[in-house]
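The structure under discussion is supplied below as structure tokens; questions concerning it will follow.
With one protein chain withheld, the remaining protein chains of the complex are depicted in position.
Each chain gets a letter, A and B, in the order it is written, and its residues are counted from 1.
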Amino acid sequence: MNEQLTILLVVVPLMIAPITALFKSHTISWILTAIVSFTSLILSFIILFDVIDGSHVIYELGGWRPPWGIEYKIDSLNAFIALIVSAIACLSTIFAWQSVPKEINENNYGLFYAALQLCLLGLLGIALTGDIFNLFVFLEISSLSSYALISMGRSRKALTAAFSYLILGTIGATFFLIGVGFLYAASGSLNIADIATRFSTFADMQLVMTGFIFILLGLGLKAAIFPMHSWLPNAYGHAPSVVSIFLSATATKVSIYVLIRVLFDLYPVAYWQALLLPQILLVLGCVGVIYGSFRAWQQVELKRLLAFSSVAQIGYIIIGISLLNNDGITASVMHLFNHALIKATLFMGAGIILYRTNTTKLSELRGFGGSMPWTFAAIVLAGLSLIGVPGTVGFVTKWYLLSGAIAQGKWIVVVAILAGSVLAIAYVWKIVEAMYFNSKRKMVIQNVKSGDINLAKAPISLSLALWIGAAGCLYFGLYTELPYQSAQSIATALLSSEVAQ
Amino acid sequence: MMTNDLILRVVTKWLSPIIILFALYVQFHGDYSPGGGFQAGVIFSTAILLYALTYGLDAALKVIPETALRVAASFGVLLYGGVGVVSMLLGGNFLNYSVLADTPLAGQHIGIIVIELGVGITVAAVMILLFFTFSRRVDPE
Partner (left out) sequence: MIEYILGHINYWFIIAVMMVGLYTLISRANLIKKLAGLAIFQTAVILFYVSLGKVTGGTVPIVDEAYTLYSNPLPQVLMLTAIVVGVATTALGFALVIRIKEAYNTIEEDAIFTLDQKDHE
């Protein structure tokens, strides 16, 4: 029976999104979205506990056997990613209750929520499917809806941000498609597992290498890996709060998941080791960490600061992948989860600030920390996690990442990680300084709708979502079993599939 | 508006039904010959587009109101997903048409026709909606 549950993850949003698009009322669309996201969360929990011991759930769409039909093959990595995506979707849904009516045009509620559900559908689909063309389709479903979602931001810059994301995202997806075409020409199959098992029969064809490079470039663009990150800061910086929360925590993560699948399951590790790819990725990761953190420190606007910090965090994940040992991959996979949690929390904090003060410019936020102590505390907590202070989720990842790097004797990587952390202290301090200190300064308040004298009332659903996120940062930093066990089992599976070949 | 273009108006009146008929042919003959929902939907929408181009947007909106289009676009997706859900309820996997009828062959037939119908409805509605939305947004110069 559990096999049928896997497909429900995709079917539920597919059936509810078109219904949602017909409604104009905020309450109804929100309830439908809540149904979708909480159902997905429950389903992905059930599936994760099914496969955490290393077993698979296989689902053949339409009853067609692979490699002819599309097959969903769920192992712990798939289930883990699905869990991250649906958990963040739940947080964003809670947050949306009060944030969306303020930020989105009232004629578009239904369409907004439908796009959000479609984006969730696409991301879940990517996480589940075992067919590489099906993966492309889901990638485009999620991307197209995210372009639309980003363009609904309040400032007109959201439009240009969405447009440049559309251009770059489409180039990325098309590159991916070209790569898949080359791979299909060589292998005659689109099923990931099928290609992987027969890989040695066509490994020396040049098509395979060309395809590999195209796929890598495409995914690099989608995942915003360092030199290809230029769309990210604007897109996340100008999107509506809910969209920033949801996308920053999930979209790039899911692309990185696809990268992991391609690197470890589709192509054998030895194949891309011969191309010096681990070294290249390691350099890109290290430069990305330092560059992202440095640019974050330069920013004067909170959401853009957070977006640049995402570039740095993606760098950490790439470093972990390219270390190619158990600790490194465990750290990367855990950081997918941890960073999703941290960044979602921080963007929720930024969303509340935007809700209450109508600005996220750091210079205009001076002294607001005292007026909203709880929000401020949650932001600081998530900020500490971003730095990697012991007791928070960020520490766990960095610990494994460092031990992985030390085990390989890569001291430059250790230096880069530490330098990144120092810069993280700098930019988190920038937020704290702006919000807490200089409170004597006269505050410049822009017109705030429906609030008391200088601040809008503390919105309940927003604070609830924020504190769930912040508590998560603390809880999973102290009790690391769930993410650690999953990540450990995933890392073992990824590396052992290599030994088998 | 092109009120004086007699040739255009007459040709459109003659051509639109033929285009629609051809769309229906492509739609329902799609399981035996090249064709199917995507193509049929686009062909169908061109008939309406042609009508809108010659007679103006308001006339076209009288033929197909926008609300109907929105409902149709959603309905097509629901029809598609609905077939999948029905096949799940009948004990098969999602979109396994074989369980829809007594014999797998008949089931496959029913399944593919309903699915393609759903695709066709959605594609036609979305294409027309796109055209209407764009042409309303940009004022004629």
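Please note the rule applied: a residue touches a chain if its C-beta (ideal position, glycine included) is under 8 Å from a C-beta of that chain, and two chains touch if they have at least 3 such contacts.
In this text the structure is predicted, and so the values were computed from the model without any measurement.
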Which of A:Leu22, A:Ile178 or A:Leu275 contacts the chain that the document leaves out: A:Ile178
Would you mind spotting which of A:Ser151, A:Thr252 or A:Ser463 touches the chain that isn't drawn? A:Ser151
Which one touches the absent chain: A:Ile42, A:Ile167, A:Ile412 or A:Ile460? A:Ile167
List the chain B residues touching the unshown chain? 33-34, 38, 123, 130, 133-134, 137-138
Please identify, in ascending order, the residues of chain A that touch the omitted chain? 133, 137, 140, 144, 147-148, 151, 156-157, 159-160, 162-163, 166-167, 170-171, 173-174, 177-178, 181, 184-185
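As a working rule, only the chains that are shown with their structure count from here on.
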So what's the Cα centroid distance for chain A and chain B, whole Å? 36
Considering only the defined contacts, which chain A positions touch chain B in the complex? 3-4, 7, 11, 14-15, 17-19, 21-22, 59-63
Under the definition above, what is the set of chain B residues touching chain A in their complex? 70-71, 73-75, 77-78, 81-82, 84-85, 88, 92-98
